[in-house]
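Input: one structure, supplied below.
One chain of protein is taken out of this complex; the other chains stay put.
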Amino acid sequence: MAIKGTLKKARLEDLLAVLGKSHRIIGPKAEGGAVVMEEIGYKDIPSGVRDLQWPGGCRLLPGKDSQVFSFSPGPDSFKRFLHPPASELFAFKRNGAKIDFLPAPKIAERPMAFFTVRPCDLSALKLYDKIFLGGPVADQAYESLRRGSLVVALNCLYPGDNCFCLSMGTGPEARDGFDIQMTELEDSFLLEEGSAKGAEILEQLSLGQAGADEISAKRRRIESCKAAFKKSIAAHELPGIIYANLGHPHWDDIARRDLECGNCTQVCPTCFCSTSYDYAALGGIAAGGAVSGKRFRKWDSCFSRSFARVHSGNFRLSRKARYRHWMAHKLAYTQAQFGLSGCVGCGRCITWCPAGIDITAELEALRHV
Amino acid sequence: MRGKTIQTDYLSRVEGEAGLFARILADRVEAQFRVFEAPRFFESFLKGRSHQDAIDFTARICGICPVAYQMSAVHAIEKIFSVGVEQPIKQLRRLFYAGEWIESHALHVYLLHGPDFYGAASAWEKKSYLPYARLGLYFKKLGNGLMAIIGGRPVHPVSVKAGGFFKLPGKRELIAQMGELEDAYEKSIQAISWAAGLPFQPVPLDTEYVALRQPGEYPMNEGRVVSNLGLDVSMGSFLDGIRQNQVGHSTALHWEIQRDGKGENYLAGPLARINLNFDELPEEIKDAVKSAGVQIPIANIEMGIIARCIEIAYAFSEAIRIIKNYEGPAMAAAGAQVRPGTATWITEAPRGILIHRYTLDEAGNVKDCLIVPPTSQNTGHIERTLLNHLKANSGKPAEALKKECERIIRGYDPCISCSVHVVKM
Amino acid sequence: MAKPTIGIFKFTSCDGCQLSIFNLEEEFLQIAGLMEIAYFQEGQDAPGGNGFQAGAAHFDLAVVEGSISTELQSKELLGIRENSSRLITIGACATAGGVQALRNWADVSKFKASEYPAPGAVEALAESTPISAHVHVDYELWGCPINSAEFSEVLASFLLGKTPGVPGYSLCMECKRKGIPCVLVAGQAPCLGPVTRAGCGVLCPSLNRACYGCFGPKEGANIKALMRIFQGFGYTENQCRLMLDKLNTYKFREMEEKG
Partner (left out) sequence: MYDRARPFAARVRWAKKETRDTSTFALWIEDEAIRRQYTFSPGQFNMLSVPGIGEAAISISSGPEDGPLLHTIRVAGDVTSAISGICASNIVGMRGPFGRGWPMQEVEGKSLIVIAGGLGMAPLRPVVRRLLKSGMGHGTDERPVLIYGARSPRDILFRHEFQTFGRLFDVHITVDKADPHEHWKGRTGLIPPILEEISLHGPGTIAFLCGPEVMMRCMINELLLRGLPAEQIFLSLERNMNCAMGTCGHCMFGPKFVCKDGPVFRYSEVRQFMAVQEI
């Protein structure tokens, strides 16, 4: 029988204390007018803070009610931590006819516990596992961070203004891919185990009985969340609608508004593109021709001009082609590549696009115009 | 006696583009410090732009002392807006300035001027000089570090705004500097006697020197303008009392103090500051100066390098003091109410008093402005010193005189990009 | 093998980019070890005055700071180019005309008259132009001032014979990597990040301030679209103009026209 129980809101700190024994806790924190993710302590949780989000905008409102998690996801996700913005792949040394490639040092830090991962991000995480662990060879940088990590999921009770996970089929309820699942109730949290590791954590807490009342409260809350969604996407027509419209004139219209700044790709929890590059600082160059340095992998984006550049030209030079590639990758290609949707309906790309380009609205335009 | 001509087209190891031209003839001696840095018209293109642009743009007048420009500008603007700036912000600004003094002085002492005393063409030419170059780079790194913590980066920092800063540095970051700052302070104290022992040529300083003076502190951002000849005026009246003079033979505008209808050149900078404010230095530094055998007032222009070394030590000790007491102001910036008006402000740039005067309109945009950098105030003095030196040493061969004159000019640490007012010969 | 020779030259500028070379600190001394510093007026005495005027020396690499704003400079620049195998520009002045290019859109004779008692004696071209407007440039490094680390990467790349790993994408990319809450989206501030080149390390947004574009336009910047957004925030067309007319005005305008 899976462990299930309630934790009084006033005792939420206990959960963090238990997690903190073995893990660094990566969770939400209010900063600079947004909820970001960082290594946090109990006090950092922006309890009660609400947020308004609209295409190209976000504002935090001070909290007042008894709800702890009233905010929707901010720009960050687990991505920053499991697929860091820059990571060393290996070090190299070249001296005359001798070459060495040395593995990057192992990350010595304690493993991470992701606190309050939203259901949409659970789907994104599942995709990441496929991308980085599912190939013929696992990505070592990812694997070393992912192994030993812990996922505490949080069911969403309020959809954010730009969220559309419901139509994507990824939320607002967590189904799998977590160690512990949390649901915020009236004055407690319902905690449910999702794995043996999760059970171990829950065993260390003194939980209240979770009976039929709590279960039905959870159901009620999730159902009322579902009823509150403002946004949806025509998921049932994907990916066909993309493939059918690669030549649509609407791409030109988007290109006029598109800043090609890359923000959407950087906040998207499923965007994984990167570029690796050999860095040899002046200090690594010796007068005799010996070189030492490191190859780094850095987040990149299909919006970068150089992304599809080859010696003889550029496969995606126009802004239109780059936007189309992005959207097609999200809504069609990823499905073909990894069997999962490349969009999980988190709405981040809508909020954090300075131009307020809305992937759901653009898809509608492709369908109807 | 045949005449001698001394000419350097493009002076090396100074900031900016300038040359030297002098003639020793039977009946007279001529000396010109020629500035050929191209004009950039800051005062013109600032017109109609926001006061924040004044802070951000004037920094671009000089890459070596951007903080000075930002400080003079922000204080003048705050005066127009009647902003009351909290003490902790003032302290943070001193810390910011201390970083710049260290960075600027270390560059000059160890990388530009220092090699002169070792007969080296550059700081990296001679192995024996490398330890000094390294020490200079080390000091500079720490000065840069302070500027970067407060302003984002050492060259053209981005954090200054009317009322304070866009964001305050974290206490932890500042405290993290302490170990190195204390170590550097020790080294900077020792460097005073190193500087005092350099082989100087006698180049007497017998004129008026001018600096800010603010009882209770070594001057940076506040005070009255004083001189060894009894000048003691407010910032605004000082600007009213000097006049610019587009000297026919020279390329830069000369600034002169007007007395009884006559213009007199004067000296601004570390020498002037030390001589006028020695009493405000911490005891430990005063002791170090005394035990190095340095006489105050310093009466030799060449000894400017000693003054800079003293100020490096002072800036380190000031930085340490401020960081120790840093509590973090309540707010990053005091609220500033935009108002029209005119104000003059002067702060002590590494090279001396830097005067800004702004007139702002109702929207807080620049209607008019005037910028008087220290180097343009000093150019008259440079020429006069060259003239005196040549007169006193007219018998020496031209090649030797040329070297000596170059060294004298370098001793002023002229910042030629600073002198925005530059005209063609 | 002989060390490659490097010459560092200055035209109209604030010296900040050359200073950023000194700011490499220990690494700066390494340059002296790896290359023959054949000309660097700010740091070392040049035999015979102006190395580039003499036209004698050859430079494997010429590093140019500053914009061209006088007749004489444009001649000297030609001399430098002729005597250099590769020429790179450093900083907003050399790469984009600098803040002094603001005069390009105004009447310089009025500027002269308002700043100088004898304006007739002031020598200055009506325009301040980037080096690339005069000679072929092999590589352009952006920034007002340049980022020392990027300069080091450029030199290292020159020594190794490769294209420097300096990005041409937007500041936003760097901003997001650092996890800085967007001041445009969360604060409705007129941040130029989306059209500005990465490189500074995201100084302004991390100080809660809108970027004002020191690193110049990114590759393929959509400036018009961003200005439409700012107009939506309530900024007038003139205010938008002033936002773009700053340290890289010449190149922002050029990019704006391209669309």
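Going by the order they are written in, the chains are A, B and C; count residues from 1 in each one.
What we mean here is this: contacts are C-beta pairs under 8 Å (C-beta built on N, C-alpha and C of every residue); 3 or more make two chains touch, one makes a residue touch a chain.
Quick caveat: nothing in here was measured; it's all calculated off a predicted structure.
Here the chain not displayed is in touch, across the complete complex, with A, C. From the set A:Phe81, A:Phe229, A:Tyr277 or A:Trp352, the residue in touch with the chain omitted from the display is A:Tyr277, counting the whole complex. The hidden chain makes contact, of the residues A:Lys4, A:Lys93 or A:Arg175, with A:Lys93. Remark: the omitted chain is touched by one listed residue; of A:Ala199, A:Ala308 or A:Ala365 this is A:Ala308.
Listed for chain C, the residues touching the missing chain in the whole complex are 160-163. Counting the whole complex, the residues of chain A in touch with the unshown chain are 89-90, 92-94, 96-101, 103, 131-132, 135-137, 139-140, 243, 246-247, 272-278, 280, 284-285, 291-293, 297, 300, 302, 307-312, 315-318, 320-321, 325, 328-329, 332-334, 336-337.
The definition used in the following text is that only the chains that are shown with their structure count from here on.
Ranked by C-beta contact pairs, the top pair of chains is B-C.
Annotation: 25 Å between the Cα-based centres of chain B and chain C.
In whole angstrom, the spacing between the mean C-alpha positions of chain A and chain B is 51. Averaged C-alpha coordinates put the centre of chain A at 36 Å from the centre of chain C.
Annotation for chain C: residues 26, 208 touch two or more other chains.
Contacts from chain B toward chain C in the complex involve residues 8-17, 37-45, 49-50, 53, 56-57, 60-64, 66, 107, 111-112, 121-125, 130, 133-134, 137-138, 140-141, 144, 152-156, 158-159, 165-167, 244, 246, 253, 417, 420-425.
Put simply, chain A touches chain C in their complex at residues 31-34, 36-38, 56-60, 74-76, 80, 85-86, 256-263, 266-267, 277-285, 287, 289, 291, 298-301, 303-306, 319, 351-356. Looking at the complex, you find that chain C touches chain B at residues 10-20, 22-23, 25-26, 28-29, 32, 37, 40-46, 49-50, 53, 69-70, 73, 98-100, 102-103, 106, 108, 110-112, 114-118, 121-124, 128, 144-145, 200-201, 203-204, 206-209, 212, 214, 242, 246-247.
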